[in-house]
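The block underneath contains the structure these notes are about, expressed in structure tokens.
All protein chains but one are shown at their positions in the complex.
Here the chain labels run A and B in written order, and each chain numbers its own residues starting at 1.
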Amino acid sequence: MIELEGLTKRYGEKTAVDRLTFSVRPGVVTGFLGPNGAGKSTTMRMMLGLDSPTSGHVRIDGKRYDQLQEPLNHIGALLEAKSVHGGRTAYNHLLCLAQSNGIPDRRVDAVLDMVGLASVAKKRPKGFSLGMGQRLGIAAALLGDPRIVMFDEPVNGLDPEGIHWVRNLMQQLAAEGRTVFVSSHLMSEMSVTAEHLVVIGQGRLMADTSMADFIAENSRTYVRVRTPEPERLRDALHATGVNAVAADDGSLEVDGQPAARIGDVAAQHRVVLHELSPQNASLEEAFMRLTAESVEYHAHTAAQGQPPGPAPGQSQPPGGDRPTQQWGTGWKEGR
Amino acid sequence: MIEAYGLTKHYGAKTAVYNLSFQVRPGAVTGFLGPNGSGKSTTMRMILGLDTPSSGQVTIGGHTFRQLPNAPRQVGALLDAKAVHGGRNARNHLLSLAQLSGIPARRVDEVLGVVGLQDVGRKRSKGFSLGMGQRLGIAAALLGDPQVLLFDEPVNGLDPEGILWVRNLMKGLAAEGRTVFVSSHLMSEMAQTADHLIVIGRGQLMADTSVTEFITRNSVGFARVRTPEGDPAQREKLSAALTEAGGQVRTEDDGALRVSGVPLPRISDLAHGADVRLWELSPHQASLEEAYMRMTQGAEDYRSTVDQRSGLQEPVMAPPGYGAPGYGAPGHAPPGHGAWGYAPPGPYAAPPQAGWGPPPPAGPPAAPPVAPPAAAPVPPPADPHTEDAR
Partner (left out) sequence: MAHTTRVLRSEWTKVRSVRSTLWTLLIAAVVTVGLSALICAFTASDFDSMAESEKAVFDATYVSFAGMSLGQLAMIAFGVLVVSNEYSTGMIRSSLSAVPQRGTFMFCKIFVATALVLVVGMATSFTTFFVGQQLLGDHGTTIGEPNVLRAVIGGGLYMTLIALFTMGVAFVLRSPMLAFGTLMPFFFIISGILGGVSATKKFAHYLPDQAGTMIMTVETGGGGEFGVGDRPYGPWGGLFIMALWVVASLVAGYLVLKKRDA
């Protein structure tokens, strides 16, 4: 359990984190989302006592981080993959961390084996790829078999096998009753990993809710129905006060009704269904809507808050595209 | 158009790329997939003339990279985002590149605008975040307004807004008739961006096909069926009818049925016949990730194994509360010992299709596969995936 209360961090004039209050509960994977510059990293660093808050506090299982005698046995964190001395072998890196927390040496071999780095245990991380560095960081986080784990962008640089492994690992840790807190920019990855979400923007809490609620609140959800007799079903639904809209591909779309209700109506009227599927908008779409206002480094205004899927030709940045074209054609003609 | 013929690269005794032949056509986003160490980067470096093939060749528009007249105006590439002199500011970095290939200076400001770095153009790139470095790299790739673009892991370090932007940028470039070749480890991202796929494993071509075809060929779709809650009899009835009709039926944790081998309309008919009401009947197309994982099984370098927690099993070492009843998930005999990590034996070993799929969209995360009933921390046997390829 991680508890934040009124956590605030100011750098001079700029407020990086602004009165954050939330708790991260055990037993589920909690996703931590926010645009670049929203204060995610600062928050995570304050959770680990690396940065000290301007005001407010963080409690790890009820204690301040620096009150933990052997913190690695309580909380393991992957912050930035390269929090490692490049000249110290992977084994020695983990060994010195283990020793400082009274963790037996053979646990080092065990975690190296677990993350798949046993064969490079005696190598210096200087030559590691981003993915290998990430695995070493995860190994360090798991060293003390902690009840709380915290991962900042864990799948960065990992290949699909690694991504799949990390996802399973996090879900397994949560299923064992641990607290799992993970930040990521990859919405599609989050949507299959996290169950609960904490979203911040410009340092402020924007949402602290379950994944399902978050998507439901911030985007359109509907039920898609296919049937050989769309007209009959439409009328039947209409009679019960439910509005179905015909989509381009011949299916019906029903907003704001549970699939079960439509199924019941169809069964009453003996309408054959070929599909009855609740459609959830993507987490990405929901996230974009919520955070549209608080994004740094806009590439262009068009993509902001706009769900994916406009025709590819039009999705080029209007601001940047036109000059590109003019300029491009210009020099090409001149050649 | 990028064309590779019999492309091969040896490093000493090791063959990084072997006899690779493929074409990357204009007008589409072509994804380039493969596990770590499969030769993707080497291939990209050979396309760009950075590495010389041991045999075979790769051409861009009919020329090898080194023969290309004014290459920067024909090919743009994002390889390593950090290949920038950290002390130079972003604008000067681009300006020096532009001057090398006779591109006017105002183009630099254009591309800075395109990637959203116009405000930090005068800052040194040393202080850039990974995402900003990535944007700068993309700006450099776009500088010569090239016909052929190569991107290696373009969304690395970008935030969701940036990811969406890159995705749309690549689609837009392809829609303008350019050749866009992009490598990535993010399958969900690829599924949304690429039209065509080239997959390599251990330096050899494993697939060269459209995304849809790749998924259909390498995975099994299924249907998710829910019957009225609180009436298990209906579910049983439907389950029996489906099995009788030759379908494979599994019950998921939330009570839904997962049916494969029976088309959706047939399920509907069977439900009708059995007088079972349906609360949900959703087709489920397998994900690109699933298809990819099936295809590349056993071609990866660093494999993760199960956490055996050796050394942490002793009560002596246990921190207060560690291993206390109720701490681990119920049913785990040694606290926490379970099928952590990659490829727990259950679903992977189960033939023929029962592959893992992404958990149901809004439901709870897929329950961890059942731990082996072993009481001692023994790695799961007979699982080809945890076997080390080293």
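The rule is simple: a contact is a pair of C-beta atoms (placed from the backbone, for glycine too) under 8 Å apart; a residue touches a chain by one contact, two chains touch by 3 or more.
Source: prediction; values computed, not measured.
Trainee: Which of the displayed chains are touched by the chain that has been omitted?
Mentor: A
Trainee: Using the document's definition of touch, tell me which of A:P26, A:G39, A:P71 or A:G116 contacts the absent chain.
Mentor: The missing chain is touched by A:P71.
Trainee: Among A:L4, A:L20, A:A38 or A:L95, choose the residue that contacts the chain missing from this document, as touch is defined above.
Mentor: Residue touching the absent chain, from the options given: A:L95.
Trainee: For review purposes, identify every residue of subunit A that touches the missing chain, sorted by number.
Mentor: Looking at subunit A, the ones touching the missing chain are residues 45, 48-52, 65-66, 68-72, 77, 79-80, 82-89, 92-93, 95-102, 140.
The rule is simple: only the chains that are shown with their structure count from here on.
Trainee: Please name which positions on subunit B make contact with subunit A in the complex.
Mentor: Where subunit B meets subunit A, its residues are 33, 35-36, 73, 103-104, 106-107, 110-111, 113-117, 119-120, 129, 131-132, 135, 142, 145, 153, 156-165, 167-169, 171-176, 185-189, 192, 224, 226, 228-229, 264-265, 268-269, 272, 277-283, 289, 292-293, 296, 300, 302-312, 314, 317, 319, 321-322, 326-329, 332, 336, 338-344, 358-359, 361-362, 364-368, 388, 390.
Trainee: Which part of subunit A faces subunit B closely enough to touch in the complex?
Mentor: 28-29, 33-36, 70, 73-74, 102-107, 109-111, 113-117, 119-120, 129, 131-132, 135, 142, 144-145, 147, 155-165, 168-169, 171-177, 185-189, 191-195, 211-212, 215, 226, 259-260, 263-264, 266-267, 270, 272-278, 280, 284, 287-288, 291, 295, 297-300, 303-304, 306, 308, 310-317, 319-321, 323-324, 327-328, 331-332
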